[in-house]
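Below: one structure in C-alpha cells.
Complex shown without one protein chain; remaining protein chains in place.
Going in written order, the chains are labelled A, B and C, and every chain counts its residues from 1.
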Amino acid sequence: MRSALAGIFPPIPTTFDSSTGDVDARAIASNVSRLMTNGLAGVLALGSNGEAGLLDDAEGDLVVAAARDAVPRDRWLLVGVGRESTRATVAAARRAAKLGADAVLVRPPSYYKTDMTPEALIGHYRQVADASPIPVVLYNLPGPTGIVLTVPIVSALAEHANVAGVKETSPELERLGQWVTLRGGSFPVLCGWAPVVYPALMAGAAGGILAVANVLPEQCVALYEHTRAGRHAEALAAQRALTRIARLVSSVHGIAGLKTALDLVGYRGGAVRSPLLPVSDRVRDEITQALQKARGH
Amino acid sequence: MRSALAGIFPPIPTTFDSSTGDVDARAIASNVSRLMTNGLAGVLALGSNGEAGLLDDAEGDLVVAAARDAVPRDRWLLVGVGRESTRATVAAARRAAKLGADAVLVRPPSYYKTDMTPEALIGHYRQVADASPIPVVLYNLPGPTGIVLTVPIVSALAEHANVAGVKETSPELERLGQWVTLRGGSFPVLCGWAPVVYPALMAGAAGGILAVANVLPEQCVALYEHTRAGRHAEALAAQRALTRIARLVSSVHGIAGLKTALDLVGYRGGAVRSPLLPVSDRVRDEITQALQKARGH
Amino acid sequence: MRSALAGIFPPIPTTFDSSTGDVDARAIASNVSRLMTNGLAGVLALGSNGEAGLLDDAEGDLVVAAARDAVPRDRWLLVGVGRESTRATVAAARRAAKLGADAVLVRPPSYYKTDMTPEALIGHYRQVADASPIPVVLYNLPGPTGIVLTVPIVSALAEHANVAGVKETSPELERLGQWVTLRGGSFPVLCGWAPVVYPALMAGAAGGILAVANVLPEQCVALYEHTRAGRHAEALAAQRALTRIARLVSSVHGIAGLKTALDLVGYRGGAVRSPLLPVSDRVRDEITQALQKARGH
Partner (left out) sequence: MRSALAGIFPPIPTTFDSSTGDVDARAIASNVSRLMTNGLAGVLALGSNGEAGLLDDAEGDLVVAAARDAVPRDRWLLVGVGRESTRATVAAARRAAKLGADAVLVRPPSYYKTDMTPEALIGHYRQVADASPIPVVLYNLPGPTGIVLTVPIVSALAEHANVAGVKETSPELERLGQWVTLRGGSFPVLCGWAPVVYPALMAGAAGGILAVANVLPEQCVALYEHTRAGRHAEALAAQRALTRIARLVSSVHGIAGLKTALDLVGYRGGAVRSPLLPVSDRVRDEITQALQKARGH
C-alpha cells in the first residue's frame, strides 16, 4: 500500500526522440525505472520540468503511460494536469486517472491574471476537485504564473475531501509554514524549491518535488532521511551540496540545464523543445564540473 | 482587394451555447455579420478577448470557420494562434490558413519566463514566420504574459518578409512610437488599448484592435476617421467617450464585462467559461448606465 | 504675469564642483540663464534629474536660490520637495516658497509601500496642499517609487484649491488621458516621459517636464509649438528626432547620460554623485554621435 504523500519526488523531464522530436516513451520509462531503484517516494510526470506546456494532450498521455509502467504501485505517480480552463483541467485529470495516476497536480490558471480573484481560483479548484477521480494537489508557482495561492485560498481548499496537499515552488517559506498547520497539522505540503528544502522540512513540509532529484536522487533522499532522523548537521551539509547543482538545473539554466545534467549522469535527457534553447558549451562545461564535484570525483 | 493592415478591428468574443457550454458558431457568425455593416477593417478571432486560452483546438477551428463565413474577402480575418511551443504555434497557423484566415496574431510564449530571452523569442517567431502560410502579426501584451517584445526584438523580426506588423496591448506608447518607424515608416502597428488609441494613432499607429469595437463599432470607426481627416477636437471627444466604456469592457470587468455589454446592445454575448466568473448585478447595472450615456439615451 | 502651467520645462541637473563635490551654484545659474534664452516655460529644480535624493536640505536651498536668480519672474520655477514624511514635505515646501519658488512638485512617499493606501496618499497630499504657501503639483512616477497615483486619487486631490496640476512620468497615457478631463478640462497635466510627449499633448497634456529639454531646448519647444499650431507632421518628426536623445539622457543612461550630454553641448554637466556612476567611454561616444546627428552636424 502507498504511504502518505511525503518524501522526495523528481519531476521527470520529457525525453524526445532525437531525430523526430516526438515523445520518446521508452527513454522515459528507462529513466523512471532507474530512478525507482532509489528511495524516492514516486515521481511527478507533466510538471513544469516535464515541458508540459509544450506537449499536446496525446503526447502527455504517452508520458503518463510510460511513467505508470515504471512506477511501482506502492509509490506515487503524480501527474500535472493544470490548464487555463476548468473544463480542460477536469478532462486532463480524468485522462490521467484512467492512465493510472495516483493524484493530479494542478497549477492555477494564469492567463487572465486580473480575473483570477480568490473567488475565481477557489471556484476553479473546487470544480476540479469535485470532478477528479483521484486526489488533487494544489500547486503554487508564482514565478511562471504571476498568481499566488494565498493562505486563505489554500485554507478554504484544504476543507475539500479530494484535495490532498499543496506544492510550493518558490524560495519563500512563510505560506508553507502556515499551510502545514491546516487539518490539524496533517495537510501535506511539498517544497518545490531545492535550495530551501531542508529549512522547509524543518518548517513542517512533508517532502519535496525537486528537479535535482532526477540528477542526484540518492543525495536528495539522504537529505530527507537525515532530517527525519534529526541528523541536522548532515542534513544541512547535504542541503549545501545540493544547492549549487539545484540552481544549475533549474533556476539558472532551466530545463536545458536539467537535461544536460541527466545526459552527463547516464540518464536520457536529450534536447528541449523550441522555443526553449539548448545550453551553450560553456554552460555544459560548468554543469559537468559541478556534477563531478558534487558526486565526489 | 484587401487594403493595408490598418483601421479598427474588434477582437470578437467566443459565444457559447447557453445550455451545453459549447461554442455557438451560429451566434458568432451572426455577431460578425452585423459588425461588418460598420466600417471596420476586419475582425480578430481567437484573441485574448475570444477566450482563446479556454478553448481546445477543435473549438478554435469552429470559431475561425464561423468568422470566415461572415467576413467579406476584402476585409481582414486575423486569427490568434500563439501557443507555448513553436511546433503547436506553427500547427495552429497552418490550420488557421487552411480555414481562410488572412493573417495570424502570435503572442509570445510566456510560461518559461526566465528562458524567454531575446534570442529565444526571435528564434520562435522566425520559425513561426518561416512556416506560416499567411502573414504573422507580432503581439505584445505584457500584462497577461509578463513578457515584453522590446524594440530590438521587433526590429529584428520586422526584417522577416512574412511578418506583417505588431500589436501593442498596453497603455505605454514609447515602444509603439519606435516601431512605427521600422521599414521606413511602413511597418503597421496596431494599438490594443482603447483608452490610448487616439494618441497612438497620432504617434503613427495604423489602427486598433479594440474590445470596445465590438460594442460601439461606429464610434470607434468615427474616432479613426476623425483622426485620419485631421478633425482632432472630434477625435479627442470620441476618445473620451470611448474610454469609460472601454475600461468597463476590458481592464476593469474583463471578458465578462464585454459579453454583458454585448447582450445589452443586441449582440450575442452570453456566459464566460470557468474559471472566469460572470459580473455581479451591480456591475451589470453600471455597464447598462454607462452604455446608455455613451449611446446618447 | 506668469501664464498658465503649460509648455516645456527642463528638470535641471545639479552641477557639482569638480574638486569638492559640493553644489556649484554659479554653474547652475549659468545653465539656467542660458536655457532661459529659449522659449521654455520655466524650469524644475530638485527633480529626480536634479539628484534631489542625493542632496541635503541646505544644498537643495542653494540650488533653488541659484535657479531663482536666473528664472525671470514671468516664467515658472518649480521645485521638487517630496519627502517620506508629511512634516518634512511641508517644511521643504515652505523653504522653497521662501526662496521664491512658484510651485512645488511633490512625489508620493514610497518607502512604506504597503501602507501607502489611497487614504494615506490623499491624506498626505491634502496636508501638504493645506500648508504649502505656493501651489502643489502632484507627481506620479511609478518607476522609482513603485507607487501609482491612480485616477481616483488625483480626482480627489484636484478638488483642492492649492493643487495646481499633475506630472506623469511614465510611458503610459491612460491615466493622463483621464486626468486632463478634471476641472472641466482645465486641470494641467505635464508629461515627464519625452518619447511620448507629442501623443501626450494630443491626448490633452498641457506640456512636458523633459530631461532632454536641458540638452535640446529649442527642439522641445518647436515640438510643442508645432503641436499647438496643428503642424502634426512636423511635430511627429520632432518627436522622433528627440526620442533617441531622450532615451540616452534618461531611461538608458540616467543622470550620468544627461550630464555627459550637457557637457557636450556647452552647458555645465559634470560628475554625478555616488552611488551613481559616470558613463563609460563607449557610452560617451554613443551620446556624442547621437547628438551630432540630432543637431544636424
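In this text, contacts are C-beta pairs under 8 Å (C-beta built on N, C-alpha and C of every residue); 3 or more make two chains touch, one makes a residue touch a chain.
Not measured: the values here are computed from a predicted model.
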| item | value |
| --- | --- |
| Which displayed chains the hidden chain touches across the whole complex | A, C |
| Touching the absent chain when the full complex is considered, from A:123, A:144, A:171 or A:278 | A:171 |
| Option touching the unshown chain, where A:200, A:216, A:249 or A:262 are the choices | A:200 |
| Residues from chain A at the interface with the omitted partner, ascending | 170-175, 177-178, 181, 193, 195-196, 198-200, 202-204, 230, 232, 236, 239-240, 243 |
| For chain C, residues in touch with the removed chain | 21, 48, 53-56, 84-88, 109, 111-117, 119-121, 123-124, 127, 143-144, 146, 251, 254-256, 273-277 |
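Keep this in mind: only the chains that are shown with their structure count from here on.
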| item | value |
| --- | --- |
| Pairwise touch network: line, ring, star, complete, or other | line |
| Centre-of-Cα separation between chain C and chain A, whole angstrom | 50 |
| Touching two or more other chains - residues of chain B | none |
